[in-house]
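Heads up, one of the protein chains got dropped from this complex, but the rest are sitting where they should.
Order as written gives the chain letters A, B and C; numbering starts at 1 within each chain.
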Amino acid sequence: MDRGEYRLRRKIENFDPIDDVGLDEEIETRVPTLGAAKIISPLSRNFSHFISDDERVLLRLSASVLAQRLASGKQPLSFEFAGPRERIYFDPAKARAAIVTCGGLCPGINDVIRAIVMALHYGYRIRSTIGIRFGLQGFIPGYGLPVMDLTPRVVESIHELGGTILGSSRGPQDIDEIVDAMERLDISMLFLIGGDGTFKAGQKIADEVRNRGLRKSIVAIPKTIDNDIYLVSKTFGFDTAVEMACQAIRCAHTEAVGCPNGIGLVKVMGRHSGFIAAAATNALREVNYCLIPESDFDLEGENGLLRDLERRLAARGHAVIVVAEGAGQRYVTGKRREHDPSGNIKLGDIGLFLRDTFKGYFAGKNITSFVRYIDPSYIIRSVPANIDDSLYCANLGQNAVHAAMAGKTAMMISHWNDRYVHVPIVAATKRSKKVNLNSRFWHSVLECTGQSSLQNS
Amino acid sequence: MDRGEYRLRRKIENFDPIDDVGLDEEIETRVPTLGAAKIISPLSRNFSHFISDDERVLLRLSASVLAQRLASGKQPLSFEFAGPRERIYFDPAKARAAIVTCGGLCPGINDVIRAIVMALHYGYRIRSTIGIRFGLQGFIPGYGLPVMDLTPRVVESIHELGGTILGSSRGPQDIDEIVDAMERLDISMLFLIGGDGTFKAGQKIADEVRNRGLRKSIVAIPKTIDNDIYLVSKTFGFDTAVEMACQAIRCAHTEAVGCPNGIGLVKVMGRHSGFIAAAATNALREVNYCLIPESDFDLEGENGLLRDLERRLAARGHAVIVVAEGAGQRYVTGKRREHDPSGNIKLGDIGLFLRDTFKGYFAGKNITSFVRYIDPSYIIRSVPANIDDSLYCANLGQNAVHAAMAGKTAMMISHWNDRYVHVPIVAATKRSKKVNLNSRFWHSVLECTGQSSLQNS
Amino acid sequence: MDRGEYRLRRKIENFDPIDDVGLDEEIETRVPTLGAAKIISPLSRNFSHFISDDERVLLRLSASVLAQRLASGKQPLSFEFAGPRERIYFDPAKARAAIVTCGGLCPGINDVIRAIVMALHYGYRIRSTIGIRFGLQGFIPGYGLPVMDLTPRVVESIHELGGTILGSSRGPQDIDEIVDAMERLDISMLFLIGGDGTFKAGQKIADEVRNRGLRKSIVAIPKTIDNDIYLVSKTFGFDTAVEMACQAIRCAHTEAVGCPNGIGLVKVMGRHSGFIAAAATNALREVNYCLIPESDFDLEGENGLLRDLERRLAARGHAVIVVAEGAGQRYVTGKRREHDPSGNIKLGDIGLFLRDTFKGYFAGKNITSFVRYIDPSYIIRSVPANIDDSLYCANLGQNAVHAAMAGKTAMMISHWNDRYVHVPIVAATKRSKKVNLNSRFWHSVLECTGQSSLQNS
Partner (left out) sequence: MDRGEYRLRRKIENFDPIDDVGLDEEIETRVPTLGAAKIISPLSRNFSHFISDDERVLLRLSASVLAQRLASGKQPLSFEFAGPRERIYFDPAKARAAIVTCGGLCPGINDVIRAIVMALHYGYRIRSTIGIRFGLQGFIPGYGLPVMDLTPRVVESIHELGGTILGSSRGPQDIDEIVDAMERLDISMLFLIGGDGTFKAGQKIADEVRNRGLRKSIVAIPKTIDNDIYLVSKTFGFDTAVEMACQAIRCAHTEAVGCPNGIGLVKVMGRHSGFIAAAATNALREVNYCLIPESDFDLEGENGLLRDLERRLAARGHAVIVVAEGAGQRYVTGKRREHDPSGNIKLGDIGLFLRDTFKGYFAGKNITSFVRYIDPSYIIRSVPANIDDSLYCANLGQNAVHAAMAGKTAMMISHWNDRYVHVPIVAATKRSKKVNLNSRFWHSVLECTGQSSLQNS
């Protein structure tokens, strides 16, 4: 078979296939603190296995990268290891915590909220934790939103529910007003559950807190259904999202084989990154084409998707295609790019476009075929977390509490190389994460779909 | 509150609220047979609880309807009770069976196939059962489709899979060619899994079989995701479809309460009947508007959907709307009605229409709102059957085998008043089933949504 | 094969195979009322489809049974049809409702509670509904249990959780103290969610209420995981229980085929009736022996279970056995029968007994075999309701509210012949329901397992 080969189009210098993400050479790894932690942790009543700030987790896993770095006289990069500190910064008897959830929904938000409340209450004996309603809007007096008292009783069953009991909203709010509200509400620790935009707000809040000479900890928990936050191996809710994507793909496969020349087409979330599409493809192994924003594809031409799909139908009688919503945008975006209120470019609907294009193509060739299009849309993100995500969220929430109590600030809790670590927000917001086309992760997709480059040149 | 009342718009004569379907006065209840059943059933080796043709199940349950009928000198209508007969028509040593699946997918088709094969093989010792591929096309030589040998080993695990292992197709095929193929393949019993169109083809096949002086049994198992076959309480797969619809509605509800003025909008299957929408609404009790084809609604005006939704948002801050795909077609169908190859009218997309209409309406009023639209589409019908449907399918398949072996023909296996019965195809195809707006089923929807008539007049 | 035949052991007179339950000749069908219902229902603001007390649902479905009865000059038995009445007994502005849950857990209790609260609040505008904690104990001052205020907000998400938010308890309490408490708490309507014992308490409460000249409605909603309440087609939670039983059976089957001569053995709930075992067997069709309390079996002898199992292993290499906990008690109960506090006989553990007996038998014969024993125990009853049960529970709760508001009392809401009806408690408690060995339901089990009588005589 003489299909377009999926070769690297340019020579890769210093290619590190063990690096799934494509890491930058230099990354800020120092976590800001509010000051010296002097108070003995209440946790010490029960156990004595505390983590020192000196415990650090290596960032990169390649032995040869390490050797190179050492050879050039540099120390290997490492992140602070998460966990309870023997000495804490805040006085549990006096500190008050707040939780806010921003941006789109994601499975597991309630699990994170619950874990934070439980760890504050039962671990550190913090007596008051409040929930800010509807994202950062909840801080702003103009919206008139009351806060919510978060007790263990209030949160005990919320992990069984999707979404966030606090509500959420998008878009920035005035930083001054937020810090004013934090002062009024006497919030010592703010837990921000959100994505890139929220992180940037978190950094500004931390800066303003410092500028005002206040002592308030800002700890972020990374949340994005697209799994595209830099320096986080996998964001919470992602496993559940993949599970739901797989439900849709299974159905598309069932439909495709259930009729002659059936084409199952599934659109999944992924604005700028194709992680959900790729992971679901890898998991189910019954996808024939996985289209993601990171990898361009031609429609026309001998190696284009349409001809390839035609060959597939002729050979096997059915096909399954998974497309991330941000893939193939050059086919669906007009010249004038529209933006939504938060500044995101409005995406064209590649799913409907492909559905109609496939129908037209095969009708034009007088080939009977049936396109079964499934767009699970919000189903992917609004379901409750599965157990893997529940466990992950619980650990994130718990470690966020340890970090905040220890006086860490302007940081996010991350999971990196299978360990929980502290990452400065400035590092995490440096850029977004994308599917690394040179990684084994993506190559597994190519292996199990058998798809060619889908490019003519 | 002075909302449009949901009153009957015309006086109902002889209204019978116990009748969920709106039954016709006269229904043909006699099932055709191929001739006298004389062979002792192989089942008698194991037990002796056979059903006589004299066992009949009353059609209508209302005591007053019965009294009226008796008073007018008529006998009450009843269906033949399904089950194994002591004497069978076909010689198990010689008979051969075929199964064909037609039309759209539905959860549980594989369960029915499996139950038929198992009952034929283990119960009646029928040694050959074949599967016809891709619906009625599989009979037609021109398509060149091989048949599939259906042994217990082939079918043992297929109930774990959605769809149909036989494949399916839509549209009519030449009756003569079908009966020719049945003769060539020496098929004594044909099990048709399909809907209204398939039933009509089944009747014609049975007629042609009789005209040719052949002895072949045609037994239909009613299949439609929309639950709109007359004289069937509930079609198989319906429970599973409702379960999947509820998954989508749960997500829509989660999204709606997760942001300020969230509107969760879900479109579910239901071309001419709103059973899925209504049952899911009743089950979850978190839907505020349930829109179905049987019940017209106004968009504009004081009692129209838009104003009502606006009032709902003002009062409660969120709303959940479920719409059957066939609802509100007057808003989305052009003057010239298009048809698909099988003669079905192409529906306009009421889901996308409502999504955009809601957005426009609230934008026009400067009310911030977020419409979260979910169209689970094929997910509803392509998943494997849940246990309720598995049990139902198993019983349908098993009873279909009993009927065919006893020489019954031109009939469908149905479930009526919680019993399995034999219904002549001519009765089942008399008309389609719709949600009876006078039934308790629909009134429960009105009670739990609290929705008004949504009509101005 | 010359296995013990599954024949009727005695001649059946007037055998009615359409009657799944084995109904008594005479059943009390008149529902007590508190008095004339004179107040116009608040529901009439929204719709006008009310149910008259004259609407009645036939009890028996057999046309021949009907003919016999008419011939003997008797009227056919019928139950009152459930649904909202145009005139109600209680003044919504003044009435107060209470809900209590008794006995063992069951999937869907929370759904029923939620539906009752919603229907009272949104439908009838009842402003106060309270929950009694931990069953009838909650009425008794000695236990010091506070009541729980049940608002729509409290109950809105409880259907996602298994169990009962009210807690439950077993055993009787003093009727006088209960009615005293109802007077103190000013309860007009008491909704009892429970089983046979609870129903009897409900009848006594209704009697005492009448003796005191009070006007309080007692409406029961039948709850039993074993599905053994007379005059209820199927109790709520039963479908979910079967689903969970099937999960265990699937695993047992997987284990059985995963090793040479594997025997998968599953014990499921069912103290005096084998409904769960039988329905799960019918649904999955991969069970070879279904053992229930209603059908005795021999272990030893040529037709006994052990020899039969040995033959099965020799022929097929694996076997799956489902046993209801109440089956085969003669093998596991000593001479002196112990009772638990509620007066129930303590059952011997037939599951562990069979496991050990199988192991011993095959070891004794030097046949390598592996017994994989699964006892899902409470998993079957503590999970949240599936959607079918949610829908069922919602309808039960809603109709219970209609009945209570109309002044009906000493009755249960039931589902009979696929319709919701009112059944007097005296009729429902006349006896318990068992699997009718002459019914199609049980015969389907025999057909799909192929099991013989397992009896030597």
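Everything below uses one rule, namely that a contact is a pair of C-beta atoms (placed from the backbone, for glycine too) under 8 Å apart; a residue touches a chain by one contact, two chains touch by 3 or more.
Being a predicted model, the structure only gives us computed values, none of them experimental.
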{"item": "Which of C:168, C:281, C:417 or C:453 contacts the chain that the document leaves out", "value": "C:168"}
{"item": "Sole contact to the chain not displayed, among A:165, A:380 or A:394", "value": "A:394"}
{"item": "Identified contact with the non-displayed chain, of C:257, C:332, C:345 or C:426", "value": "C:257"}
{"item": "Among A:57, A:106, A:231 or A:323, the residue in touch with the chain that has been omitted", "value": "A:57"}
{"item": "Missing-chain contacts mapped onto subunit C", "value": "105, 134, 137, 161-164, 167-169, 247-248, 250-252, 254-255, 257-260, 372-379, 382-383"}
{"item": "Subunit B, residues in touch with the chain not shown (by the definition above)", "value": "157, 160-161"}
{"item": "Hidden partner chain, residues of subunit A it touches", "value": "1, 3, 5-8, 17-18, 43, 45-49, 51, 54-58, 61-64, 66, 70, 76, 78, 81-84, 114-115, 118-119, 122-123, 156, 159, 233, 239, 242-243, 246, 279-280, 282-286, 386-388, 390-391, 394-395, 398, 417-420, 438, 440, 443-444, 446-448, 450, 452"}
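We adopt the following convention: only the chains that are shown with their structure count from here on.
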{"item": "Centroid distance [mean C-alpha coordinates] between subunit C and subunit A, Å", "value": "46"}
{"item": "Between subunit B and subunit C, centroid-to-centroid distance (C-alpha), Å", "value": "28"}
{"item": "Subunit A: positions in contact with at least two other chains", "value": "161"}
